[in-house]
Structures are given as C-alpha cells and as structure tokens.
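A single protein chain has been omitted; all remaining protein chains appear in their positions.
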Amino acid sequence: MKITAFTQLITVLAVTAWVFLLPVSAVATILVLELALLLYIKHDRLTMAAIGALTVFTGMMILLQLLFGSPLKVSLAGGLRMFVMTTAFLCLLAATKIQDIAQALVEKFHLPCEYAFMLTTALRFVPDFLTDSATTLDAQSCRGYSNRGNIFKRLYAYLAVVKPLVMRAVAKSDTLALSMELKGFGANTYQNMCPQKLGVADYMVLLIVIVLSAYPLWSKYL
Amino acid sequence: MIEAKAVNFAYHRGEPVLNDISCKIEDGEFVALLGHNGSGKTTLSRLFMALLHPRSGDVFVDGNNIADLEPADLAHQVGYVFQNPDLQILEDTVFEEVAYGPRCKNKSETKVKEQVGSALAAMGLAELYEAYPRTLSFGQKRRLGVAAALALNPQTLILDEITNGQDEQEKNNMMAYLEKLNQEKGITIILITHDMNIARQYTNRALVLHNGDLVFDGATATLYDGKSELNEWGLTQPIVATLSATFGVEAQNAEEFCEKLHLKEGVVQ
Partner (left out) sequence: MSEAVIKFEKFYYGYINGNVVLHDVNLQISKGSFTVISGPSGAGKTTLCKSMVGIIPYYYGGRYAGDVEVLGETTKGKRVSDLSMRVGLMLDDYESQLVSLTAGEEVAFGLLNHGFAPEEVATRIKQALADVGLPGRENYQLDELSGGQRQRLLLASVLAVHPEVLVLDEPVSAMDPDGAHALYKLLYKIYQEYHMTVIVVEHNINFLLPYATNMIVMNKGKVAAQGTFEEAAAIAYEMPELRQNLPELWQVKLALENRFGIALGAWRNEEDALKELQEKFVGGGL
C-alpha cells in the first residue's frame, strides 16, 4: 500500500491538530500506533537513537513545566502532545524520500521551489559537513586543544568548529547556486517531474483523516 | 624521534590497513612517506600524532609510548598539517590563527607574540599578520597551516600533501621554506606526498607503503635509481630520474640533465 507524500503530509498536519482536539487517551493511542508504524518502517540504530533522544527531551520538557508550577497532569499531557507531534514527523521522514516531500510541497502546497529545494540541499550536504567538522576538530586537537574533560567542555569544542563550518558553507553555497543556475533550476524543475498521482490508498487515508478530524462535531452527537 | 614497533591497524571492523610496521625516524631527517592511494600512509601518519591508536604494537615519540595520549598532548613535540587548508582555519586573523596553539598551552602574551612572530617569519608571512585568512591565496593558506603548527616549536612536522594542487613556483617556494626549517632549525619533516619529483629533490629518506606493508625504508636516492620496484608498488619513477639513470648521469631537474648530454658522433646538426 503506497500513499503519496501529499497524503502523508496531510496526515501529519492532521495529527498535529488532533493532539489538541482529542482527549488524552486518544492521543496516547495515537502515540502507540505511531511508534509501531515507525518501528515497522525502519528499525535501525539511528531510528532507535532518535526515539531515545526524543524521550529524553520530552522528559526534560515535563520537568521544566513542573518546575514552573504546572500541575502534574498538565505537564504530562503537554509532554505527551509534543512527543506525538515529533514522532509523527519522524514517521514522515522514515516513510518518504525527502525529494518526494519537496515535490509535494511545491505541487500541492505551492511552496516556492527555492524553499522546497532547501530540504534536499540540507540533506545532501549534512554528511559532507559532518566529515568536514571531524577534520576541523582534529585540527583543533593537533594545535593543542585538549578533548579531555566533561561533556560540557566537549560541547564547547564543537562550538569553536561552527565558525569555520559556516564560512565553508557560505563558500560552498556560492558554487552550489552557480551550479543550479547552470543547470537551469527554476519553476520548471518541479513541474517537469513525474507528478505524484493520488491512488485508492490515498483517498482512503484522506477519508479517515477527515472523519477523525471532525471528532469535535460528531462527539457531541454520541 | 618517532618510532613505530610492530604496529597493526584496522578501522572498526574493517580490513587491516597496516601490517606489522616498524620504523624509526630520527630528529633532523627529511622523510618522504610514499604509497599508492589506500596504502596506509595517511593512517600511519595519524598514528604518529595519536589521532588514531594501533590495534597492536606501540608508537613512541621521544621515547614515550603515546598509547594513552591524545594529539593535544603531542602538539608541542609534533605538528600535523592536514591536506585541506580551509578546514584548519579557526580564527579571524593570521595572527590569531597562529596564536591559537600557544594560547591553548597558556603561554604568556609576550611569549605568544614571540612564538607567532618567529613562526610567521619562518614561513614568509610576517607582513600578513593582520590579514583575514580566507583572503589569502591557496599557497599562502598552506604556509599558514605550517606556521600555525610551527608556533608550538615542535621538533617534528608531519605534512599531508602540502604541495598538492599548486603550480611549480608555489611548490618550489613551499619546499624552499621547508628545506630551510630542516637545515637551519633541525626540524624533522615527514612529507606525505604523491609527488615523486618533490620527494626525489628534497628528501633524504623514503618510506614506501604498499597495501599496508612497509616495502622500502632507505635513502631516497636508492629509491629513484631506476632499479627499484616502484611500478610494482603502484608508483611511477619521476621522468628525470628515468632519463638520468638511462644515460648514467646525475640530475635533479630537466635543465641539469640537458647540460650533461652530448650529441653522438655522426648525428647531423
């Protein structure tokens, strides 16, 4: 069953709205479904690490709310909502290629092509920048910057790498922009790609989404 | 002095990259570290700098085993210059850039100025101390990388492809500075390079790696005398070396070679 990026985007947006409309029990159910879906699509180390990081972050958010005097129930509900929303995006990224997401954004949501292309570009260059930053960290080390010490010291070392990386990014983006100009990037780019047609599965999912989104209406009558 | 004893290395769960390497580099030598792509020469140089640690075997710097050390601990003994100068620029002016090392070691400001001044002068960059590093030419950036490593007064410099991508003038310029450092200040230079001409002209000792094995460790002159198995090791004989060996003369460059040739009898002019 294949659904297009458009449908997936609509679903994710709907889920984001649902966390505020539906009662907590429903939101918790959604979370369980999402995690199951995510692990079904991709259960590699990276995905587990991402879920783990999100859990930690949610925990910190809940603690922060408690510290600021919110009652426990509210804090937990807030944390749950955030977790569900972000997991929805994780599912989207795991299930679809970013190029398809970009295409859907341009075709159906009428995002200007330059912004949509930023998504692909980011993904394209992140691995390169990570490798480059490794070299810069090594260079720092070879000049006498000690990596020993606690995690804060090491995080601080990463900060010092940001400036050279940003400079490099600016220089690279110059060549990249030139390259895209040479290749004729523009409104045509997305128009000429094979359009993503909505299939039966898409319509089914969209229908379910619409029905569920109308919950506030039909909950009154039940 | 840098020494490797029976060093073996492989990345994570990968194929072995270095097999049982043993060698000793004394102070003041000018060494070429040669090998085809993937032979392990860059890996070996990283082991010398504690950027990597061997699977088995030991690496010693000045007699101390560096197994528990990190590169920052060795920075005042060994300087490492990476291939891409842009990735090593950390600060906004040439002065700050070269001062980075001494400042990490908490030297007094006067000492820092002294060390920076001396390093910049040694690499011909003294007038550029206020310049923004990214406005420098490629050759100047490369020299800046060396100056930054020199600022900590290391005994040894390890240089990864320092002349790659430059024209002849710049290459000779850089090598002239390095030669001066080696001859006047006694600094050991380990040059990782693909350029056989440079290796032949400037170094006195060569280490050749082939598929992770150390296949040659001796005088550079012997390596290029036309009898060694350079081709088997994935390297090519520099043209002037082949010409010189064929005609039984000694020449460092094309001009010298030509001066030693004479017309055979009977050849029409």
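Quick notes
We call the chains A and B, going by the order they appear; numbering starts again at 1 in every chain.
Operating definition for what follows: a contact is a pair of C-beta atoms (placed from the backbone, for glycine too) under 8 Å apart; a residue touches a chain by one contact, two chains touch by 3 or more.
From a predicted model like this one, the values you see are computed outputs, not experimental measurements.
Among B:22, B:64 or B:137, only B:137 touches the chain left out of the display. Note that of B:15, B:232 or B:255, the residue touching the chain absent from this view is B:255. The chain omitted from view is touched by exactly one of A:47, A:70, A:135 or A:189, namely A:189.
Within the full complex, the residue among B:7, B:116, B:208 or B:243 touching the omitted chain is B:243.
With the whole complex as reference, residues 97-99, 120-121, 123-124, 127-128, 172-173, 175-176, 178-186, 188-189, 192-194 of chain A touch the missing chain. Against the chain not displayed here, chain B makes contact via residues 36-37, 83, 137-139, 164-170, 172, 194, 234, 236, 238-240, 242-243, 246-249, 253-255, 257-258, 260-264, 267-269.
One rule holds for everything that comes next: only the chains that are shown with their structure count from here on.
Centre-to-centre spacing of chain A and chain B amounts to 45 Å, using the average Cα coordinate of each chain. Considering their complex, residues 132, 135-136, 138-148, 160, 163-164, 167-168, 171 of chain A touch chain B. Residues of chain B touching chain A in their complex: 49, 51, 70-73, 75-76, 79-80, 82, 84, 86-90, 100-101, 104-105, 134, 148-149, 152.
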